[in-house]
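Omission of a single protein chain aside, the complex is shown with its protein chains in their original locations.
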Amino acid sequence: MVPTPTPTPPPTRAPSSVPAPAPTPTPAVRLTLSRLRRIASVTPRGEFLAPPRMTATAVRLLVQVCLVVYLWRGLYANTESSAGLDETQAVGYAVLAVLAGRIRGLDRRAGRDTVIQHLHFGTIVYWYLRPMRPQRYYALRALGDQVYGFGWVLGGYVLCLAAGVVAPPASAEVAAVFAVSMLLGQLVLYYVMMLVDLLCFWTLRNEAALLILVFAQNLLSGVYAPLWYFPDWFITLSAFLPFQATLGVPLSIYVGRIGVGDAFGQMAVQGVWIVLLALLTRRLWDMAGCRVVAQGG
Amino acid sequence: MTTPSSSPSTPTPSTPTPSTTTPSTSAGPTASVRGVRAARVVWRITKLNFKARLEYRGEFLMGVAIGAIWQVSIIVFATVLLTRFPGLGGWSSSDVLLIASMRMLAHGLYVLFLGRIQYMNVLVQEGIVDPCLIRPMPVYRQVQLAFFPVNAIGDLVVAVGLFAAALQRSSLDWTAGRIVYVVAGVLGGMLVEAALFTALAAAAFHFPATSYWAQWLEELMGTFGSYPLSILPKAASAAFTFVVPLAFIAYFPAGVLTGHGDDMGVPRALAVAAPFVGLVAFVLSRLLWNWSLSRYTGVNG
Partner (left out) sequence: MNAVIEARGLSKVFHTTVRRPGLGGALRSLVSPERVAKVAVRDVDFRVGKGELLALLGPNGAGKSTTIKMLTGILTPTSGEALVAGVVPHRDRERNAHNIGAVFGQRTQLWWDLPARESFAILRDIYGVPEDRYRERIAEFDGLLELSEFWDTRVRHLSLGQRVRCDLAASLLHDPPVVFLDEPTIGMDVVVKEQVRRFLRHQVEERERTVLLTTHDMTEVARLAERVVLINHGRIVLDGPLQEIRRRFGGTWQIRATLADAADLQEIERQERFAVGDGSCGSDGSGQGRGSVRGDRPDGSAGPGGSAGPGGPFGGQRDLSSLPGFAGIGVLRREGPRVVFGPVGDGAPSVHEALKVVIGRFQVTDLALEENDLEDVMRSAYLSDVPGQGALAPEGSSSSPSSFSSPSSDPSAPSDPSASSDSSSSAAVTSTSQGG
């Protein structure tokens, strides 16, 4: 029979009872790592347990890539170059954009683990009852999603390269700059998505609104069409918004529309957005916490 | 968010008008009287739903704005394609604008009148459909009356604006026949969209994951429903005609109006019949939906 620990001195955070751990990974580190592994793998585990869902994803991705290739080839049928992009660049950009959309799909919705769903079902209270801050949990979940999605992207990319739909990057240098910029872009995207999720704590109980917001975000980040085609006022507008930093910039670097020389300036802008959004979302998490605390979830 | 005013958002309290429950006995009121009564109930619930949405003012205003943003972003996208790639698939930009605006108007009307069907999976998952089964009103109608689609306001405002612009720019001679056809086309487009989502909703009774497909469908309609499908290869445009028939929403009727009737990859008669196809598709999807409902076994938990 296990005796219950006495209530008043509460158990310490790290399990001090772990017998003499090996010198290198301290229990705290080990705990952090196992938490990370466990929480990050929620999405992949759920997906592997639902093969039809994975099939659906594959089918959708394939169809979407084909459609996009057809569309842009059709558009370029009578045109050599438009807004500084030729057909190969445009098709490459569009295909990569479709693939990148997979990195953070909405698969968490099926698992009822989105913020809006937790608010809706009232299960958000559990986020505030655990010895882990909600933003931490959110970050670990997002990390898992990104890594899992990245697997899909990589697979799709290799297939598209093999099929000749996408051209490889012009040089190793471009590839490296693209990789860094893509990583920064994913961070910006993470914060933008978090911003949308955090909005749910206040007004957005409306799933349709959320989808539309995601659509608008996609449009402004150049998922549907490179921003280069857009009217000047639109380009100016989006220069003041974080969205193009998520995808438009890295993909333009990949297809060579932004040269390596200009890329660093753009990446600096991405960095600024990351800092700003990190600060903003941190503030919002605090406010969301206060709101839960005031209203009880 | 916890305590107050939770009641007015559900249509339940206003539903019971005993007269609508009368089964069709010979002594009962005539069909037309019943129809009027049903319409009155629908109107009353819609009014209540609208008021319920006004309760959450931030959300209400945002809903209107969001509908508008959605449509504007599609317009921006359309203008991009029109200006960057003139002569899209052999269509003049004013003709393409007519497709886009008809599709948008059809979409706005769909959201306003029949759009709730898209949330079937949510309603099923949350067990909201179960009480509908025991209320004296067709379940499909109850689903449609679940809430008021605030974003339709924004949708329609922008759509009407764009439609007016398209009419103004078009060089067509707007005869009575054309006007009737354009109205029929928009209504047909609304029905095609409703039919697609109703068919998906039929699956939602049994498979919870349909939201994934619904979302894709909406995306496809947004991106491919507004442009001449002739820029796509034969296989793709055939798929959009016969598998996911979004060609019937606006492409065919607009093509018929603007004289592209013979080069749309289908027999001219089929293109002309687009509004009728919409009606048939909607009826069929409703039959499918009813069949699926009769096999509905509820959700556990």
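Letters are used for the chains, namely A and B, taken in the order the chains are written, and counting of residues starts over at 1 for each.
The rule is short, and it goes like this: a residue touches a chain if its C-beta (ideal position, glycine included) is under 8 Å from a C-beta of that chain, and two chains touch if they have at least 3 such contacts.
Model, not experiment: these values are computed from the prediction.
What subunit A contributes to its contact with the hidden chain is residues 1-2, 4-11, 13-15, 17-18, 31, 34-35, 37-39, 42, 45-46, 49-50, 110-113, 120-123, 125-126, 128-133, 137, 205-208, 292-297.
Definition applied: only the chains that are shown with their structure count from here on.
Between the Cα centres of subunit A and subunit B there is a gap of 31 Å. Here subunit B touches subunit A in the complex through residues 1-2, 56, 58-59, 62-63, 66-67, 69-70, 73, 76-77, 79-81, 83-85, 87-89, 118-119, 122, 149, 151, 208-209, 211-213, 215-216, 218-220, 222-224, 231-233, 236, going by the rule given at the top. Subunit A contributes residues 52-53, 56, 60, 66-67, 70-71, 74-79, 82-83, 106, 109-110, 202-209, 211-213, 215-216, 219-220, 224-225, 229-231, 234, 295-297 to its touches with subunit B in the complex.
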